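The next block holds one structure in the form of structure tokens; read it before the comments.
The complex appears here without one of its protein chains, the remainder shown in place.
Per-chain numbering from 1; labels A, B, C, D and E assigned in written order.
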Amino acid sequence: MAAGFKTAEPQEYHRSFLKEKCRPDGRELGEFRPTTLNVGSINTANGSALVKIGNTTVICGIKAELAVPTADAPDKGYIVPNVDLPPLCSSRFRPGPPGEQAQVASQFIADIIDDTNIIKKEDLCIEKSKLCWVLYCDIMCLDYDGNLLDACIITLLAALKNAQLPKVTINKETDLPEVDTQHKRHLQINKHPVASSFAVFDDEVIIVDPTTEEESLATALITAVTDEDDQLCAFHKPGGSSLLAEKLQDCVSRAVTRNREINKLIDKVTESKKSSK
Amino acid sequence: MNAIHSCFKAQIGEVVLPGDVFQFDVSSVEEDSNIKSEKIVCGPGLRRNGDEILVYKSGILRHKQPSMYWIDSQQKRYVPVKGESVIGIVTAKSGDIFKVDVGGSEQASLSYLAFEGATKRNRPNVQVGDLVYAQFIIANKDMEPELVCIDSCGRANGMGVFGAGGFLFKVSLGLVRRLLAPQSEMVKDLEKIFPFEMVVGLNGRVWVKAKSVQQTLIIANLLESCENMTAQQRRALFKRVAEGAL
Amino acid sequence: MSPMKLCVPGERLCSVEDCISGAGTYQRHGSIFASLAGYVIRRNEGEELPMISVVKETEAQLLPDVGAIVTCKVTSINPRFAKVHILYVGSTPLKDRFRGTIRKEDVRATEKDKVETYKSFRPGDIVLAKVISLGDVQSNYLLTTAENELGVVVAHSEAGVQMVPISWCEMQCPRTHNKEFRKVARVQPEYLQA
Amino acid sequence: MATIQVSEAEKVYIMHGVRDDLRVDGRGCEDYRHMEIETDVVSNTDGSAKVRLGLTDILVGIKAEIGRPRPMAPDEGYLEFFVDCSANATPEFEGRGGEELGMELSNSLYKVFNNRHSVDLRSLSICPGEHCWVLYVDVLLLQCDGNLFDAMSISIKAALFNTRIPRVHISEDEEGGKEIELSDDPYDCMRLNVENVPCIVTLSKIGHRHVVDATLQEKACSVASLLISVTHRGTVTCVRKLGGGSLDPDSIFEMTETGKRVGKILHGPLMELLQKEESLGKERMKVGFLA
Amino acid sequence: MELDINSPVLREFGSEQSLLSKPDGSATFMQGDTSVMVGVYGPAEVKVNKEIYDRATLEVLIQPKSGMPSVRERTREQCVRETCEAALLSTLHPRSSLTLVLQVVHDDGSLLACCLNAACMVLMDAGLPMSRLFCGVTCAIDAEGQIITDPTAQQEKESRALLTFAIDSKEHNVMMSSTKGSFSMKEMQQCIAVSQKASERIFQFYRDSVKRRYSKIL
């Protein structure tokens, strides 16, 4: 009946673990699941990365396309992120147009890109008012076991680091772009934001990196995004239990150390990928 | 005893908001505080949590001797309460029951047998679309509300299916309570204009029937306009109508 | 001992003359084929032909079947029936929720006409029941609790405390000592640990 | 697709009949039901046809409009298909069901007809990379009595035969811009070469044999069918297995062979009929919808 | 100019309750020129697939001033919904639906905060059970690091970061947080402190508004 307890009274089941300052999967309250990263495995994309946080698996493929800059920003390219939660990744998602969670996640990622200037949009401009790059960053979840946002931002950052753009020039005579696939360049990454998500249990216990079950039982969810200079890029808590300012500060402190860990991981994987070539 | 009530006293008749707390000082009523605090009856809008009483609706704090407290709030949506009489609309027949819309979140059920004189053989003549005046015998959050058209003695006691004619309209739950108050001046004033029949359901539905359709509509309109009028304004209006202003 | 034989769906296991087709297999054109990926097991039962079956994991049963004992959670009640979510078939948790219905007449075996659903179940109760039919196009699985071993196993009182059974039709709240009516299951030893 | 329930006894009867090459309505396994074809039935289209096969009734209208060529094929025009499963045809088409089926049928028709093997798409080009003819093929299912695909393909072929596209004259203005002028003369028009347009033959496997032009009852006895589109020369342009069952490779080969044979035979009389009908001109007897 | 944490500058508030006849509760809330109208329906019948057996199902819809709701509205809807859920005693109305429809009348900055305030007013107006109240406060941090409370659209545009919090009426803690731009931990703490201070004024305004509403039957 131990297993029975778990499905029939999940709340009580989790409480019994939290009382002992641990979690059903054996983690401590402040412990993230093992995080692994793999970059550049999709050949049809200009850049790609696959990240796993525990079971949660998210893939990001970046496609660069040429376009005309918008009239109000003639010297800038643009970045279009999208988060997709296909029915493949969990039975909670149905086929059809994106649900609220996917839309909110897409908006969140778009805000992070804008707020932090991960990539200078001017870098994406090829010729003012004429030609620029559009980076389509399609993020797809393959296995949804909670903490989507953390995984999305890691995979986005790693895929951007992995991405390479061919050299493009505009032929003076024909006025048409010429693509030189022999010469490729990496993107200049300005900021390295990393997200850390937390779940609040019974209005007081805070745990990091919640699984999907922990998310569904939590009374509040928090996502803090910091950059390498320890500045906050987002502090998102869509509602739920009210918390003391001090508790929020604890979350930010944890996020700061997590940023270091993740950036180290991304650098390591990116380096080994480069050297293996 | 007074110690407990004193915490409310200042606020009686005042507006309170959700989250407001009445705390009785445990130290002053230490001996047998348990017994005494038990005696406070929390009506709608109040709930007890240990030695605190929490307000969970906005409205006016009311008190009735000896120890009943509740929040008088103006709301439009009806939530069924056991024992309350309401006007419902029959929406479906299924098996042994009628489904009745009472304006709550769920349709109420009404048994074929819950009518005066009804037996398994002798079923009451109720059609989909009929209006019924009935009373809740079951109403709580866990169950489908259940209505009956008989009192505890098995008598109709004014309940049952409405006859033909008449007019049904909706008013706020606050106005309904004012209409039902034992000495309602509003009703008395109205009756002075011309005679009519009226049934008031606690779910905000009012049914009226006068001699002619015209008169029925006048009554209905007057009642609806009472919603936001002071007693003085109302009297002035009624007077004008009685003098043939319409 | 040689390692146990494994198979994938579609593999021919043997002729129908050699074995009886058991779970995880099917017959076609005089042969028995595997319909599951798993371990092939041959079992002799009596003097008849051995039974051949394919076993995958412990959680073999995927769907509530007629006669199965299921654990469910009551989601709503009305005077005619209680609606439930089926959580377990036997001891196997279901990944997806299936809905079921316990009609008033299936609550208990005796005095069926006097049953009141409100005095039998409340939303949130955990109930042991047995599948009596898969229902028709409109309805869900039909379940019954008309056996001593079936009925409410876990229930919370108005005060939110888990109650203790005191008879086959009553449970008591350990905090307020209020008694509430339920169709209580005579708890079998394996459920006592909870 | 429209389905009906058939009892076990009926199934056995139908299957036995098929085994002996004698179907319930007296046909042999490779015979079509009675077919009626009429072209030029809708006046406000550029080409139209109505086909009745058994009780299956299909109306096709084609509209030619000028559009932009697809980037992958700048020197070609293209066809667009829309299948309207009207709820009149069978109540099953009401609501989403009809929409989904319509989508599926449109996709299949697109696969069969929109390729250079079937229609000379290059003849639809007006000005490479800039303008081309787009043929909007609207298929309306008026009544369903089985074998939709075959009936649709025949009506599409007939409607394409009937289609008249106005001639265009391209003139260049001073700045090098191009102007397209449509001919006003109703007789100054272009016809499509429909010689290569394939016909679909759907074969349904019943018991150990297969039949063409299955009725709904026969369809209910069949585990799977094979859709084969065949040109007049007997080349196969599209094959699809349909239905929930499987087929052994040998019967697929046999069915392909039958499909090719039946399809090839179908083309000759069809073209003859279409030409004959056209030669009658205005004098031909209009049967209309009430026939 | 140093920020005076103890008296944050807020624009003038305005609110009206029960102004629509169709919904079960309605309210408008105005902060300066930002204005939101909201109606609530419920507890009403719930669709079978949205039914939750032990509590009410809350839906929040935000209609922008013009055009169709976009992804940005989805994010706001989530914030308003989850804040309301935490304040509502939704277990008192299991298996029923509550629908909140917010119409943006005019956006001149601090829109999410105004939506939250309007939502809280409407829940009170409909007499829905709540364990506490909540209010929204937006703080903008400008290029010099100054904190501006309840910013206008222009001030939002010029700001380096924008932080919106929902503060509860019981412990004055943070129920919701939604931010834009980058800022330091210290700045966030300051903004929270300012918002907590500002919330006291907003809650007092709530009380005054409700009093005004009940003045007729007092």
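Things to note:
Everything below uses one rule, namely that contacts are C-beta pairs under 8 Å (C-beta built on N, C-alpha and C of every residue); 3 or more make two chains touch, one makes a residue touch a chain.
Just so we're on the same page, contacts and distances are computed from a predicted model.
When the listed names "3'-5'-exoribonuclease", "Exosome complex component MTR3", "Mediator of RNA polymerase II transcription subunit 20" or "CLUMA_CG005920, isoform A" are checked against UniProt, the chain not shown comes out as "Exosome complex component MTR3". Touch with the chain that is not drawn comes from one residue among A:117, A:212, A:249 or A:263, which is A:212. From the set D:104, D:181 or D:272, the residue in touch with the chain omitted from the display is D:104, counting the whole complex. The omitted chain makes contact with chain D at the following residues, 72-73, 103-104, 107, 111, 115-117, 224, 226, 231, 234-249, 252-253, 256-257, 260.
Counting the whole complex, the residues of chain C in touch with the unshown chain are 3-4, 6, 8-12, 24, 26, 28, 33, 35-39, 41, 43, 55-60, 62-63, 95-99, 134-138, 140.
Touching residues on chain A toward the chain that is not drawn are 41-46, 48, 55, 57, 59, 61-66, 82, 84, 86-91, 95, 97-98, 136, 138, 140, 142-145, 166, 177, 179, 181, 212.
Rule of thumb we're sticking to: only the chains that are shown with their structure count from here on.
Listing every chain that touches chain B and chain C alike gives E. Shared contact partners of chain A and chain B, listed by label: C, E. Note on chain placement: the centre of chain B and the centre of chain D lie 68 Å apart, centres being C-alpha means. Separating the centre of chain A from that of chain D, both taken as means of CA atoms, is a distance of 49 Å. Each chain gets one centre point, the mean of its Cα atoms, and the points for chain A and chain C are 42 Å apart.
Contacts with at least two other chains are made by residues 73, 76, 123 of chain C. Going by the touch rule set out above, the chain pairs that meet are A-C, A-E, B-C, B-E, C-E.
Looking at the complex, you find that chain C touches chain E at residues 73-76, 85, 123-124. Those residues of chain E lying in contact with chain B across their complex are 18, 23-25, 41-46, 87, 89, 92-97, 124-133, 168-170, 206-207, 210-211, 213-214, 216-218. The touching residues of chain B, counted against chain E in their complex, run 13, 15, 17-19, 45, 54, 56-60, 72-77, 79, 104-107, 141-142, 174, 228, 230.
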